[in-house]
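Missing here: one protein chain of the complex. Every other protein chain is in place.
Per-chain numbering from 1; labels A, B and C assigned in written order.
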Amino acid sequence: MTATATVVVPPKQRRELDALRRFAPVLVLVGLVIGLTLKRSDFLSIGQQQQLVESAAPLLVFATGMTVVVMCGGIDLSIAAFAGFASLWFARFVPHLGIGALVAVMLLGAAIGTVQGVIHVKAQIPSFVVTLGGLALWAGLALLQDKPSILIASNSSVLALDGRLVGVPRLAILAGSLALVTGLLMWATPVGRWVRAVGSNETAAYLSGVPVVATRIAAFAFCTMCAALAGCMVAIDQTNGSPGTGRTQLLPTVAAVVVGGTAITGGVGGVGRTVVGVLIVKVLGTGLSIIGIGQKWENILYGALVIVAAALTIDGSKLTVVK
Amino acid sequence: MSIDARPAMRSTGVGTSPRRLGIFARRRTANASAVRARATAGERVLKWGPLAALALLCMFFAWRAERFATVDNLKNVLDQSAVLSIATVGITFVLLLGAIDLSMEGIMSACVMVGALLVMNSRNANDWGLFAVIPVVLVGAAFGLANGLITTRLKVPSFMTTVGMSAVGLGVAQLLFDGDQPRVLDRPLRAWAIGRVFGFTRATLVAVVCIAIGVVIQRHTRLGRYATAIGSAEDIVALSGVNVRRYKALAFALAGAFYSIAAVLLFLKQGTGNDELAVNVNFAAITAAVVGGTLLSGGQGGVLQSIVGVLIVKVLENGLLLLDVQPALQRAVQGVIVVGAVVAATWPLRHRLRVVK
Amino acid sequence: MSAAVPALRLEGISKRFGAVQAITDMTFEVRRHEVVGLLGENGAGKSTLLKILVGLVEPDTGTMYRDGQQVRFRTVTAAADAGIGMVYQEQSLVPSLTVAENILLGCEGHGVNAGVFRWRKLRELAQAQLDKIGSNIPVRAVTSQLTFPQRQMVEIAKVLSIEERTAFDPVVLLDEPTSVLDGPDVAVLFEQIERLRERASVVLVSHRIEEVMAVADRIYVLRNGVVAAERRPTETTTDELRHLMIGREDTGSHFHAERQADCADTPRLEIVGLSSAHFHDVNITLRKGEVVGLAGVQGSGREELCRAIFGALKVDAGEIILDGEKVKARSPRGAVQVGIGYLPAERRTEGMIGTMSVAENMSLATVGTVCRGPVLDREREKRVVDDWIERLRIRTPSGSVPMRQLSGGNQQKVVLARWLMSGDLKVLLLDHPTRGLDVGAKSEVYALVRDLAANGVSLLVLCDGLDETIALGHRVIVMRDGEVSAEFAAVRDAKPRPDKIMEHML
Partner (left out) sequence: MHSRTMKRLTAGMLLVTMTLAACGSDDGGDAATPSSAASTSAAPATDAPATTGGSETTTAGGDDTTAPAGDACAPEDVVLIGQVRDETNPYEKSWLDGGDEFAASVGLEQKRLTYGDDSTKEQDQIKQELSSGNTSCYVLNILPNTEGDTKPIADAAKEAGAFLVTQWNKPADLAVEDYDRWASHISYDGVESGKLIAETMFHAMGGEGGIVALQGGLATTAAKDRFAGLQEALAANPGIELLDEQTANWSQAEALTVLQTLITKHGDKIKGVWTANDGMALGAMEALDAAGMSDVAVVGIDAVPEAVTAVADGRMTATVSSDGPWQGGVGLAIGYCAAIGEIDIASLTADNRAFYANQTLITADNAADFATPSVDLTEFDCANVFNRVSGPLG
C-alpha cells in the first residue's frame, strides 16, 4: 500500500526459510512414503514402485502441460475432456498411421489448444471460462459416435509402448522425458522467463516487448497437446479409446501442480516441482486405498490430507492476498 | 518539483488563484466525464449484456421451439432453476471475494444425507419435519466456515481448500448413506415442497425468497458490501481496519448455508437422500455466475447478475431439449454458446493493455 | 491540557528490519494545528516513521506520546482510535464502493445496525466528513468514477472521520500527496491543507522541496534514519534543504545542464499525422541525439502518444517512420525489435516484475543478446548485467536478487538498463522517469539522459515538473487536448520560460 517499503528480512534467515519452503513438497512426499511404509512394509518394493510410477505417468503428462498454463496465470479445465476426445481419434488413426497416430493426435491437440488460447487472449475472456466451454464441447463431441469405445488392434505397434524397459514402464519413461524436456526448455531458453514474466506482471512484460500473446497461446497449445498425449497413453494402457478416458483427472492435475509448489496465481513454479506434486497426489490417492484403511473414511481422509499437503507446500507468507 | 504549481502559490498565494483553478476544474471535469462515459459503456455492457443475451435466447427458442413459450414450460424452467439458483446465490459471495468454491457438491451431498435422515424416512425413526432445515443449514454453514477458516488462517488458496473439502463432504455423505438410500416418508412435507402456489412450485418460491435474501445481504449488509470490497481491493480494506479474515470466512460460511438450503430442496424434490444428487451442480453454478457477469476476479457482479446467468444456462438446457437437438450434441452446444455469450458480453471491454487471466 | 503539549511526540524511536537499521533514536514532534514537512531521500526513514505513526509497524525502542499521554499502536485501528490517520501515496479507496462507504469503511458507527447498512444515516455521516473539507463530491457516487484529485479529497475526508472516534484533534499524515498531481490540483490540495490546519495537525511528506517550503510551518529533514535538521521555512532555502537531504555539495549541477550536447540534424523518428481516441493528427520529428520534452496537463494525450508510438495503444491513422523506414509492426515487441524503448510511469505495476531477479528484469527486452542460439547463456548474461550494475551504480547484492527487494531508485535504474543493454537502441520514450525518486537518484537519471543523447539516441521525455522538461530537452513540445499546441527551442543557454509554456498547456 504505502511506499511498500521493501520487505527487509535478514538475507541469511530468509534464504534458509526459502530453502525450507522450496523443499516442503519433498518433505511431505517423504513423510507420506514413511507413513505408508510403516503401515505396509512392502510399499517400497520394486513391484509397488513400478506400479506407482506407471500409474503416475499420464497424470505427470497432464500436469506438465498444466504447469505451464498455471505459471502464465491461467488455468485449463478442458484437459480431461479433451483427453477422452483425443483417445478416440488416436484409436481411429492407429490402423492407418501406426505410431504416427500419436503425433497426429498431439498435433490436433496443439491446434485445438491454439484455438482456445486465441479465444482467451484475443477476446480477452478468462481462461477459466474458455476452457470450461471447451470441457463441455469436447465431452459432448466425444459422445457423437456409435461405439462406446474403439479398440486398438492388439498387434498394433503402439501397444509396444505399454511394456517395460529394464524394469521401468515405458510410458513412465515417456512422461518423464516430456517433463524433463519441458523443464529444460523453461530453464535454458527465454521461454521460461517469458512464461514467468507473463504470469507475474503481464503489463510489464508486454511493455518490455515480451511476446505476451504468443507466450500465452503457446502455453495453451502445449497444455492441450499434453492432454492429447496423456489421453493416448491411457488409451494405450487400456488398449482402447473412449470418451471417458482420463475423465477424472482434472482436479488431481491441478492439485498436483499446486501442491508441488506452483502458485495458482501464476509467475512462480516449475515443472520439477510438479513432478513432486504428482507423486504426492498419487501416493495419497492410491496409498490410501492399498493400506486398507477403513474405506468409508477414505474420502474424508483424502480431503483432509489434500488440505494439509497444500497448507504445508504453499508458501502463504509470500502471498499478500490469498484467494 | 513542479513549476506549474509553484508560481501560483508563491506569488499570489493559494487562496487567490480561484479563477485559474476554475478553468482547470472545468477542463478536468469535461475530460473526466469523457472517461466516465467510456467506462460506463463497458460497465453497461457487462451489466445488461447477459440480460440481453437471455432475452435473445428466449426469443430464439420461442421462435424455433413450439412449446417453449408456453406458461407451463416457463414455470417449469423456473422450477428447474430453483436448486441451481440458490446454490449460485451462495457461490456468488465467494466469487465476489475473488475466491473460488469447488466444495459445493461435497457440502450439498452431506446436507442432502443429513436432511434425508432427519425427516421421516425409511432408515430411522426421526421425524423432524421442516425443523430438519435448521441442523442442515448449520451443517452447510459449518462446512463453509471450515473452508473460510482454512483459507484465511492457513493461507491455503481457496481452490485447494475447497477441493479437499468437497472430498470430505462426499465422504461424510457416503458414511451416512451406508449403502441404503433413505426414502423420504414425510408425505405432507413432500407434498408441501412439490406443491404449487399460483401455478409456481414452492421450490420456485423458496428460490425467490433466497435470492431476495441474497440481494439484501449483498447490498445492505456489512458482509455483502465488504465481500465486494475485499474482492476489488483486499489490502485497502484491511488498511481501513476491517477484519478481512473474519468477513472472508463468513462469506464462505454464508455460501455453505445457501448450498444447504439448495440441498434441502433437492432431496425433497427427489424424495430420496442420495449422495449423487448434487453431481455437476458446482460447475453449473460457476458457469452461471460467470455468464451472468459475476467475474472470477472478484468485486464485480452480484446475486442478480448470477441469477440471470442461471436462467441463461437453464433456458439453454430447456430450449435445446425442446428443439430436438441430438442429446450428445446438447452439451457441446451449451459449451459453445456459453463461451460465445461471455465473448459477446465482454467484447467492448477489450483493450491492449488489459490483463485477463 | 495546555497548548504547549504537542499533539504527538516520539522520543528515542528506533526500528530495525533485520540487518537494516531503518530509524535510529529519532525524536519527532507534531504540535497542535501545525503543518510539519518531512523531507528525505528514499531510504532516509520517512516511510518507516509514517508506518510507526499509523500503527503498521511497531518500533523496537522509544516511546510515543499523544497529547502528553504515552501510547502504543499495535494496529492501524489503534492508531485511528488515537486520531491518527494517513492518506496513502497510492490511493487507498475501494473503487467499487460508494464515496460514503469508503469514507466510513471499517468504522461505520451508526451507519450500520446489526450488520445492516442504514444508508440514509451513513450518507449523512459521510456528508458531514466531506463538509469538513468543503467538498461537494456526491456521497452516492461510485468511487471508480471519480477523478484522481477527487479521490484524494475523499481520502482526506476519510482520514478526518477518525475525529469522531476520539477526543483528540486528529493528526493527518499525507504521504507524497502531490507526486501524481498536476499543478492546479496541487494548489487545490494545498488549499485543503490550510483548511485542515484549523482542525488537525498535518504531516506532509514530499520530494518536492518547494512545496514543503510553501505550506509547512516546520520542516524535518531525515537522512539515514536520523533527523538531520529541523528548520522553519522562513529560516532556510531550497538549496540548503537539498544539501541537508543528500548530504552532498554537488546539487548545483542537478540537471547536468553543462552536459547537454548538440544534436545532429538527421531526423531519427518521424511521427506523421498520428491519431487515436486520445490525440489527433500529431506530427513530431525527433532528431538524432535529440531530447524532446513533451509538456501537457493530464488529459492532454501525451502519455497516450508515448504508448501509441511504442505500439501499446491502438492508433486510427498516421505513420511512424524510423530512420526513413516506416515502422510496420505496431506492437511493443515490434517497437523493441526496431530499436524503440519505453519506460512506463508506473514502475511497480508496469515497469518491473517484482518476483523476478534483477538480471532477468534487465535482460527481459533484449534477451536475444544474451542467448547462444535459442539457449540462454547465463555466463554472458551475468557479465553483461554485472557490468551495468556497476556502470549505473545500482545498489544490489547481486543480479540474482528479486527485483522487489531493491529501493525505488535502483529499480528505476534496472528498468532503464533494460533499454541501455540493447546495442541498437535508437529511440527511448521516458514517461515520468523520475517519479517517486529522491534527489540523488533523479540527478543520476538526468545524467543518463544526457549520456544517451550524446550517444545518438533520441529521447522523448515526459516529466511531472516543467523545470525538468525544460532543463532536459533540446526542444519542448506542448500538447493540449490531444493536439500539439506549441513548440519551443530549449538549447543550453536559451531555455524558454515556464510561464510561456504554461500558457499553451491550458
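What we mean here is this: contacts are C-beta pairs under 8 Å (C-beta built on N, C-alpha and C of every residue); 3 or more make two chains touch, one makes a residue touch a chain.
For clarity, every value in this text was computed on a predicted model and none was experimentally measured.
Although it is not drawn here, the omitted chain touches the following shown chains in the complete assembly: A, B.
Chain B residues in contact with the hidden partner, per the touch definition given at the top, are 67, 70, 72-73, 76, 79-80, 109, 167, 170-171, 174-175, 177-181, 183, 194, 201, 266, 269-272, 274-279, 317-318, 321-322, 324, 327-328. Chain A residues in contact with the hidden partner, per the touch definition given at the top, are 9, 13, 16-17, 20-21, 24, 27-28, 31-32, 34-36, 38-40, 42, 45, 47-48, 50-51, 54-55, 58-59, 142-143, 146-149, 151, 234-235, 237-249, 285-287, 289-299, 301, 304-305, 308-309, 311-312, 317.
Here is the rule we go by: only the chains that are shown with their structure count from here on.
Counting C-beta pairs in contact across B-C and across A-C shows that the higher total falls to B-C. Look at where the CA atoms of chain A average out and do the same for chain B: the two points lie 29 Å apart. One finds 39 Å separating the Cα centroids of chain B and chain C.
Here the spacing of chain A and chain C, counted between their Cα centres, is 42 Å. For chain A, residues touching at least two other chains, in rising order: 1, 203, 206. Multi-chain contact residues of chain C (touching two or more other chains): 88, 92, 312.
Across the complex, chain A is touched by residues 97-100, 102, 106, 150-152, 154-161, 163-172, 174-175, 234-236, 239, 283, 286-287, 290, 295-298, 326, 328-336, 338-339, 342-343, 346-347, 349-357 of chain B. The touching residues of chain C, when paired with chain A in their complex, are 17-20, 22, 46-48, 50-51, 56, 86, 88-90, 92, 175-176, 310, 312, 332-333, 335-337, 342, 344, 348-356, 360, 364-365, 367-368, 371, 374-376, 397, 404-408, 418, 436.
Chain A meets chain B in the complex at residues 1, 73-74, 119-120, 123-130, 132-141, 143-144, 202-203, 206, 251, 254-255, 258-259, 264-266, 296-307, 310-311, 314, 316-317, 319-323.
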